[in-house]
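For this depiction, one protein chain was excluded, whereas all remaining protein chains were kept in their positions.
Residue numbering begins at 1 within each chain, and the chains themselves are lettered A and B in the order written.
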Amino acid sequence: MEDYLPIFVLLVLGILFASLSFVGSALLAPRKKPTSAKLAPYECGIIPDREPPQRFPVRFYLVAMIFIIFDIEIVFLYPFAVIYRQFLGAFGLVEVLVFAGVVLVSFVYLVSNGALSWGPARHLRPAQPERTSASTISRVGSGPGSGADRAA
Amino acid sequence: MLSHAYLIPLLPLAGFLVLALFGRRIGEPWAGWLGTATVAGSFVLSLVTYGALLGRTGSGREVTDVVYNWIPAIPHSGFQVSASLLVDPLSMTMVLFVTGISTLIHLYSIGYMDGDGDFPKFFLYLNLFVASMLVLVLGGNLLMTFVGWEGVGVCSYWLISFWFGRDSAASAGKKAFLYNRVADVGFLLAMFLVFERTGTLSYGSAGGGGFLGQAASLPPSTRTAVCLLLFLAAAGKSAQFPLFPWLADAMEGPTPVSALIHAATMVTAGVYLMCRIGPLLSLSHTAQLVVSIVGVGTAFVAASIGCAQQDIKKVLAYSTVSQLGYMFLAVGTGAYEAAIFLMVAHAFFKGLLFLGAGSVIHGLHDEQDLKRMGNLRRYMKLTFWTVSVGVVAIAGIPPLSGFFAKGDVLDNAFAGSLFPWKVMWAVGLATALLTAYYMTRLLVLAFLGDDRWKAVVDGGRAKKDPHESPWVMTVPLVVLAVLAVVGGALNLPGHLSFDPLRWLAPVFGPGAFEEHLSGSSQWVLGVVDALVALVGAGVAFRLWSRETERPALEPALLQRSWYLDEVTDATLGRPGQALARMAASFDTRVIDGAVTGVARLTRGAGSGLRRVQTGYVRQYALGITVGLVVLVGYVTFLAVAR
Partner (left out) sequence: MTALLAATPAHLTVKIAYLSILPMLALLGGALVILVWSSLLRRPLETVWITSLTVLAATAALVLSLMQYFDVIHHGAHVAIDGAIVSDGFSAFVAVLVSAAVVVAALVGDGWLQQETIRGPEFHVLVLVSASGAMVMGAANDLIVVFLGLEILSIALYVLAAFNARRRQSGEAALKYFVLGGFSSAVFLYGIALVYGSTGTTNLPQIASYLAQNYVLHNGMLLAGLALLLVGFGFKAAAVPFHLWTPDVYQGSPSPVTGFMAAVAKVGAFAALLRVFVSSFGLLRADWQPAVWVIAVASLLLGASVALVQRDIKRMLAYSSINHAGFILLGLQAGSTKGVEGSLYYLFAYSFLALGSFAVISVVGGPGDGRHGLDRYRGLARRQPWLAGALALFLVAQAGIPPTTGFWAKLEVLQAAAGAHSYALAVIAMLSAVIAGFFYLRVVVLMYSPAGATGDGAATGTIVDTVEPARAVGDEGEPVGVAPGGEAGSGAVALLEADTGESAEPLVIPGTTGIALALCAGATVVLGIYPAWLTDFAHQATLLFHP
């Protein structure tokens, strides 16, 4: 059971951190209740007649996702670094280099596809000439993709 | 070369595949040449293999070549079959004459089928037939033989109804198919029985571990049952009483087919099968008796029918049935060598006669009625002379092959030790008389006399003059004529022999008559045979060279094949149809009801279940969860119940 003690301690610490943050912000925040003008999106006096747009470009999510993937892959390097000198030796070094190499390959692929280039879309692949807006729209509307096709 | 025997059937099979894939594109006449070339190649390979086999002695001449393990061992039963080939003197003799005759007939067909719309298809079937026939004779176990057996059966069906636009051809094909299916039941049952009793299907002789080697240890009833069941199959394939009517109708097929399949090769498969199981057959006197009685009976009945037929091909068909009866007589008396000898000689002269008949039919523009021929000797000299050779050979006039072959069979019947053999010899001799008679009748009616075909007005216009056939058709005629003349040398009796066929002896053991007949009785019997043949021929010549209509000699009984079709119809056909109607009504009401009920149920279940497929992921997940819950519930129940 002692093996689980550190986990338990970590759990307690986590809960403590979260609750302390709440308590701390409650203690430190200004006491005054905010007015409606204070809560408005813009404090400049212009009253918005509709909700602020909630749309982000797809690229934003893409980059966020790529970040998470690489972030998690990097996380593996920490335990490696901790026990490298002690247990793993040259074999471990080779293994981690292979790992890094694979990660690098995916990075190269992403870069070459323009996944990380912000700004207007840059097509490395030539656009398909036969795809016109007309054909695409008609495909979605009347092609075999329509719901009637999915009988059974 | 012996270990490459599988190439022999493979070559025609390759030809078949090429023709099946590209036949139409290859077209006429190259499809025919391709088919001929593959079969000829197969013939050359057989010659080489034959040579290799000659170089060996004793039991070294029996080589089992396991090509691969076809059906792997099935647990609990030990059923295992390898795709093995048995190369021994018997199978090589068969292979040699099958490939040889096939080559000639392929060549002939190039001329005969000239201009037919389905020219490539014809050679496609023909090649498949040759491949199947070779598998049949080379097969190292009953199942391999059965594969070939069915293969030749289906090719025969396709080729009989090759001109399926004609109603008669289509129904003749069906008839042949049905008769053969009835017979095949015997083959299947025999295989079941053999496997059940011995645990193997491979032939393997004395030391080979096959069922033939175990023949002596089987109970007599089993031996008899296996032999009779296989004889049922053989009687169907080789057209023996009462299963022979299909062969006469099979003449609806193109003439080369009649020559190759329904005279020279396929119909001898039954004789081959009986020879192959010779070691088993020799141990069952009952079976031997049945085989020889059926054989000689068929020989006589068919010969008598042959005397009254008008269609040139029907005469030859009944003659074939009759000769096959002789072969079974020989098998029944234990004279396998004589049977094989007659088979080979018969292939030569009957192939020759059919091809000659084909040449006549071709020359007369599809005229088959003997009564409408006559005096063709003036127009088709080569055909006349070669057919004459064939007639003399089959009639049994020395020194052509037929005399020796038939004499061999009759001598063996005479020398047989059991009582009925003498009766059979007498019947066989009578058949020989009839044979000489009807063959001479055919020759006289077709080639001598007046130009009766001139009087025939067909469809409002007179026939054109007959013409001699092209070289591709006459070359096989000449080759076969030469073989029919010298074929007798294959198995001359006594010390005159130079004897390539005697090498069959190790397969069967010594023939019967060597032990019982002295040299002088052989000479006496030979003279009797020759006299009988000459009498028959002479009578026919006197009777038919001037007169063409002799109703007294062509009674309805014989014209209609002893009413066998009618009897079959009355005894089996009508009751069968009545039974079928009863079964049909039972079928529609009860079985169909059940089947359609099941089908409707299945379909209903299907369309009901497909409603489950809504397309919504959440419902799919729900379905999976339900399954999961049931499964976990079940194991919990298990754990708690324990």
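The criterion applied here is as follows: a residue touches a chain if its C-beta (ideal position, glycine included) is under 8 Å from a C-beta of that chain, and two chains touch if they have at least 3 such contacts.
Not measured: the values here are computed from a predicted model.
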**Item:** Touched by the hidden chain, restricted to displayed chains
**Value:** A, B
**Request:** Can you work out which residue in A:A40, A:V63 or A:L88 touches the chain that's missing from view?
**Result:** A:L88
**Message:** Need a quick check: the contact residues on subunit B for the chain that isn't drawn.
**Reply:** 68-72, 74-76, 602-603, 605-607, 609-610, 612-613, 615, 617, 619-621, 623-624, 626-628, 631-632, 634-636, 638-640
**Touching residues (missing chain, whole complex) on subunit A** = 2-3, 5-6, 83, 87-89, 91-92, 102, 105-106, 108-109, 111-113, 124-126, 128-132, 135-136, 138-140, 142-145, 150-152
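What we mean here is this: only the chains that are shown with their structure count from here on.
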**Item:** Whole-Å gap between the CA centroids of subunit A and subunit B
**Value:** 80
